[in-house]
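Chains shown are a subset, placed as in the full complex.
A and B are the chain letters, set down in written order, and residue numbers restart from 1 in every chain.
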């Protein structure tokens, strides 16, 4: 099942630079891990912002919440989840 | 170049049913045509709404506008375009 997820990140300006670098590194590792699991098929950067737009492919809402809340940056994000359905004009979905 | 596009459609309630059906049919034809051209790689339905979220892959802003404004339903849509860039944690973009 597909979910559109927008994540807007805002880190405190006075965060210790090393903590910050470590957090961002851990975030990247976790993101790569989830993509390799196949639950995170699309991940794009929003031009000009510390934000990204993703599409997750997960079996249930609970698992999606578990994945999202497992992200090291989660506490510093505003997250918006939009469930997606098959579009009647989707070329791949045509009979 | 990738662009995230959200389209919210609202057709007048008092539209002639035949005109409406014809318009929706023409919209589907045009959408399939653009997908076959490879400029519209992703098209999803937002659950519960007459809206969709797409990703376009086009060479320029001008061409994106030409494609979008060529959609039969364009006049009845609220359209929001967000330019996308490669995400540093995108698995496919790792060295």
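As a convention for this text, a contact is a pair of C-beta atoms (placed from the backbone, for glycine too) under 8 Å apart; a residue touches a chain by one contact, two chains touch by 3 or more.
Computed from a predicted structure; not experimentally measured.
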Where 2 copies are displayed, count of copies in the complete assembly: 10
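As a convention for this text, only the chains that are shown with their structure count from here on.
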Interchain centroid distance [CA atoms averaged], chain A/chain B, Å: 22
Residue ranges of chain A touching chain B (in the complex, touch as defined): 2, 4, 27-28, 31-32, 35-36, 42-47, 52-53, 55, 82-91, 94
